[in-house]
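Entry: subunit A
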Amino acid sequence: MMEAKTEDTVLDVRNLQTVFFTNSGLFRAVDDVSFSVRRGETLAIVGESGCGKSVTALSVMRLVPDPPGRVVGGSVTLEGTDLLSLDEAEMRDIRGNRISMIFQEPMTSLNPVMRIGDQITEVLRLHQEMTAKEAWAKAVEMLRLVRIPEPQRRAHEYPHQLSGGMRQRAMIAMALACRPALLIADEPTTALDVTIQAQILALIVDLQKTLGTGLILITHDLGVVAQTAQRVIVMYAGKKVEEATVEDLFANPKHPYTRGLMASMPAVISFGAKTDARLNEIPGMVPSLTNLPPGCAFAPRCRLAIDRCRAEYPPLQEVDAHHLAACWRATELQGAP
Partner candidate 1 sequence: MRSVHALAAAALLLLPAYDLASAGEPKQGGILRVYHRDSPGSASIHEGATYSINIPFMPVFNNLVIFDQHIAQNSQDTIRPELAESWAWSSDNKKLTFKLRQGVKWHDGKPFTSADVKCTFDMLMGKSQQKFRQNPRKSWYDQVSDVTVNGDYEASFELKRPQPALISLLASGYTPVYPCHVSPAEMRTKPIGTGPFKFVEFKANESIKLTKNPDYFKKGLPHLDGIEFTIIPNRSTAILGFVSGKFDMTFPTEVSIPLLKEVKSQAPNAVCVVEPINVSTNIIVNSSSPPFDNIDIRRALALALDRKAFVQILFEGQADIGGTMLPAPGGLWAMPKEMLESIPGYGPDINANREEARKLMQKAGYGPDKRLAVKVSTRNIPVYRDPAVILIDQIKSIYIDAELDVVDTAQWFPKVARKDYTLGLNLTGNAVDDPDQSFYENYSCGSERNYTNYCNKEIEKLFDQQSAETDVAKRKKLVWEIDKKLQEDVARPIIFHARQGSCWQPYVKGITIMVNSSYNGYRYEDVWMDK
Partner candidate 2 sequence: MFAYIVRRLALMLVTLFGISVIIFVLLRVVPGNIVDILFDAAGFVDPTDKANLEKELGLNLPIYQQYLNWIGGLLHGDLGYSYVSEKPALQEILPRIPITARLAALALLFSASIGIPLGVLSAVHQGSRLDYTLRVVSLSGLSLPSFWLGLLILMASVSMFGSMPIYNPNPKTWTEAFAIYAVPAMAVGFRSAALTMRITRSSMLEILRQDYIRTARAKGASEASVNYRHALKNAILPVITVIGIEAAFLIGGLIVTETVFNIPGVARFLVEALRWRDYPIVQNLVMLIAVVVVVANFTVDMLYAAIDPRIRYGD
């Protein structure tokens, strides 16, 4: 949001710029992205693959692989501390402690040769003065908290002995063990079946409420956004193109891309929908980040594009109260798509 930081602000990201140096050229993965997250709030970052949403999260964590990636501009302020100015040791004290992250692939994100209990214990002992025994007890406690049945036994098991849903629960337990101020969940349910997805999302939202953690939820699924987030950022080709409360966004999307995304999603409950009706597709492809057009990156796919769109990048403007969009024609767009 554009307004000044409040007491409640956990994370404030300003003009973040992350680039990748690749052999096919400069890759502006995150280009001038700003947002903030308040205590207990859920911010969803939504977009298609390659739009820079995951890199944004990794930039906040300062885990962008270098080479080829590098954060080249902006600031990331967590609870008043500028993370980008910390040295590596100081940053380590923050990671897993004040910010935690869970990833898309619960299958590969846990160390296969360490027991679940040990992996949770590790984070506790890294950040809190605890004996091994206390940490273990706490780990079991966390497993119980994420509703893993028989936590005592499960703590002694290895990741491969757990189902995908259970592993993601274990990841959550690990991420929340130190009661972080901010949790970043990067596509936490994409790899899971729909019934399990519902369980995990419910768990995350539930725990977030209980613990008052700020949450950044990164997803490509607008359904997930609608069900979990309070505020939403839509990203396209490394840039933030729209930001609004979830209600505003779904009721009144202001960016053609957001509208296109919503329109192209098939809906489950299409009672009256004509069988084999065509979807409203967005034509063309997601552009390569190395060869962005000079103006709005979405212009080549946009039905509403005018000459100005192709020539000049539209700035983010507040088109409604607390509703930002980067489109020359945002004000012309009204209502649900």
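With respect to how the candidates were assembled, all candidates are chains of the complex that A comes from, given by their letters.
Everything that follows uses one rule, which is that a contact is a pair of C-beta atoms (placed from the backbone, for glycine too) under 8 Å apart; a residue touches a chain by one contact, two chains touch by 3 or more; residues count from 1.
Values in this document were obtained by computation on a predicted structure and should not be read as measured data.
*Asks:* Pick from 1 or 2: which one touches subunit A in this complex?
*Replies:* 2
*Asks:* Where on subunit A does candidate 2 make contact in their complex?
*Replies:* Within the complex, subunit A touches candidate 2 at residues 61, 63, 67, 88-89, 92-97, 100-101, 103, 105, 108-114, 122-123, 126-127, 158, 160-161, 171, 174.
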